[in-house]
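Written out below as structure tokens is the structure these notes cover.
For this depiction, one protein chain was excluded, whereas all remaining protein chains were kept in their positions.
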Amino acid sequence: MIVGVPRALLYYVYYPLWRRFFAELGVGCILSPPTNEAIMNSGARAVVDEACAPVKIAMGHVLALAPEVDYVLVPRFVSVEPRTYICPKLMGLPDMIRQSGQKTPPLLAPDIDMSKGYFGLARALMDTSRCLEKGLWSTVRSFHHSLAEMRRIKHKLIAGQTPEEAFHGTSRRRKPGRRLRIAVLGHPYNVYDPLLSMNIVDRLRAQGIDVITAEMLPLEHISLGLSQLRKKLFWSLSKMVLGAGLYFVNHAAEVDGIILLSSFGCGLESLVADLLERHARRQEFPFMQLTVDEHSGEAGLITRLEAFVETVEGRILNARNLSPHGDHEFRHAGTP
Amino acid sequence: MRVTFPHMGTMSFAMQALLENLRLQVVPPPPITNRTLMLGAKYSPECVCLPFKVNIGNFIEAIELGADTVVMGGGIGPCRFGYYAELQQEILQDLGMRVNMIVLEPPQGANGGLWSRISKLSVGQSLWHVAAASYFAWHLCKGLDGVLQSLDLLRARETVPGSCDRIWNAAQKSIGQARTYRALRRAEKEIRHEIATLSLHLHKRPLRIGLVGEIYMLLEPKVNLHLAERLGYLGVEVHRSMSVSDWVARHLVPNPRARMHTRKVHEAAKPYLRGFVGGHGLETIGESVLFAEGGIDGIIQVLPLTCMPEIVAQSLLPSISQRYGVPIITLVLDEHAGEAGLQTRLEAFVDMVGARRVHRGGGVSCAK
Partner (left out) sequence: MPSKVFLGLDVGSVSTKVVAIDALGQVLASSYLPTQGQPIAAIQSALREIARALPPGVPVAGVATTGSGRVMASALVGADVVKNEITAHATATLRVLPSVRTIIEIGGQDSKIILLNHGVVTDFAMNTVCAAGTGSFLDRQAHRLGVPITALGELALQATSPTRIAGRCAVFAESDMIHKQQTGHSLSDIVAGLCEALVRNYLSNVAKGKTIVGPVSFQGGVAANVGILRAFESALALPVIVPEHYDVMGALGVAYLAQPIAGQTRFRGFGVVAANCQVKGEDCDGCGNRCEVVGFSINGRVQAYWGDRCGKYSHENYLSVGT
């Protein structure tokens, strides 16, 4: 039996866990190739236009895996910690794929719902063991072992590797950034998707800029950032973004500026980006939001990145009295 | 303390009655106009959903009239609504508006905290008084919703165009402004009488169209560009999947009948959507299935642009349309939505649904 893992959405968080889990269980596991135009286009054709680019890309990866696998792993992520949620579109994704009218292999789609407590995980494991026809005990044991893998990977992330580098051991030795240190925040499937983000991390690194993302921060720093909020945030993805953002805004020595990369039409980001921008503006902290989707052109992104980097540099030179805020939004003005 | 609240269909009347019966000075926000939408859109994040923007517009216009306290809903769930109030406070603060926001939700999930927030509004009044005022507001809301529901069905048959609208205007003034059970009962009786004596084309068999979708867009006529009325004038019997009082019955109070309905809706949605996706995405699917099984002629889904749960529902509706052979159209609205475009879509949809009914054999299946 072969399970296909789409290189999309929460792959960028949980792949090491899944890989180890399937390996321990003796189930074959293959990964779809990095996002390319063909994947994006086939996904965009199969999903309603109102859906966000990451969902379209995920659909494309499922279609790309279809000819080669017995199952595709698309967990129904509802919640990964009590009283928080992922995102409605991710909660509906397995059903969206099933009802899309596309030819897809059966989905391995356990409900991952810990909104009411961690025992929700037990159900997910039971579902999986039934679906893969493996014993419940070996499923639980494999899962337990794969959690250790997640901790190992987190160390690599904190050392400054991106998830792709940490997962596949492709990290190369880099000289420390000569120029600046910039935080690139956003949902992991936006920031690390090579096509959607247009390799923003590598682009900045190539210019001698140190990049730090929310995933590279220890969780304590994220919680420290979040402690600024009156009401607890209840979306796991946004907690990472806003927690990291608020931490950086209040620890100005950590980074020189924040870039928030979000996909067009993202519901969570519409609130979170605005909150973060308000906090950044009050502290006069350099902040830029880039909004991308499947129609974005590279030229626009490059221009904005360069302008932002130069503004941040100028600000450092000019004794920190320049506010780099302005119309940096990279988006489709005409789309609603 | 001068209290205000956001508009949402008939809830506005209930809210006003509740707050006034708590002997508070109430500044209801002015009716939603283009200015409200414009203010809301100007000061809200661009990609946030429309209800958020209209709320902001309501708050600003009420604060202009002297309101200093805003009562707002909250909660925790995948939908953005739960975090509305937090960002709205920041926005009003950055605008330099000194306003106190009371969010009616259990803070950090502790129910005890909810009472302390309510008691900010009910200074010196007993729990009993608050409960009685809430109970009255619920009756008032139910009364208005009942009228609205009848008119949704009857507008297609009225012989004098506009007579249903006249009744609705009267109901808003009489039922909506009632503050005692006596006044409420009298007003309801009057309106019921008017509805009963309405001159109707009784032989007419109008098309039946179900409205599903995001609750705010379903229920706030100024924001959905008077969708139900438009359909009525096109000769359509309108079946709304939800009213404000339905929502209260299903979510806020332990009402066994409403709970049973919710279970039925979830069961109906199951073959298409396995579990809840926040907001009313699951309800949209379930209600559509129930409508289709009931032999409805067409279904209209209405949602604010970028609404996450409804986008999930939207992508599943074609399966239902195909399975039951019922036409379904999705209307995505935001502050730029034009009336002309909406009217054209509605007319075309009604034409299409009508032609299909004729094609299917004289609408036998719809004789109900």
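Per-chain numbering from 1; labels A and B assigned in written order.
One rule holds in what follows: contacts are C-beta pairs under 8 Å (C-beta built on N, C-alpha and C of every residue); 3 or more make two chains touch, one makes a residue touch a chain.
No experiment lies behind these values; they were computed from the predicted model shown.
Colleague: Quick one: which of B:93, B:169 or B:199 touches the chain that's been left out?
Modeller: Only one listed residue reaches the unshown chain, and that is B:169.
Colleague: Given the contact definition stated above, which residue among A:27, A:44 or A:275 touches the chain not shown here?
Modeller: A:44
Colleague: On chain A, where is the contact patch with the chain that was removed from view?
Modeller: 44-45, 48-49, 293, 295-297, 299-300, 332-336
Colleague: Could you pull out which residues of chain B are in touch with the chain that's been left out?
Modeller: So the residues of chain B touching the unseen chain are 30-31, 33, 161-162, 165, 169, 222, 226, 229, 233-234, 318, 327, 332, 336-338, 340-341, 343-345, 347-349, 351-352, 355-356, 359.
The rule is short, and it goes like this: only the chains that are shown with their structure count from here on.
Colleague: Tell me, which parts of chain A touch chain B in their complex?
Modeller: Of all residues in chain A, those touching chain B are 47-48, 50-51, 76, 78, 83, 85-89, 91-92, 94-96, 99-101, 111, 113, 229-235, 264-271, 273-275, 278, 336.
Colleague: Please name which positions on chain B make contact with chain A in the complex.
Modeller: My answer: residues 45-49, 74, 76-80, 82-83, 85-87, 89-90, 94, 103, 107-109, 272-279, 281, 305-309, 311-316, 318-319, 332, 334, 336.
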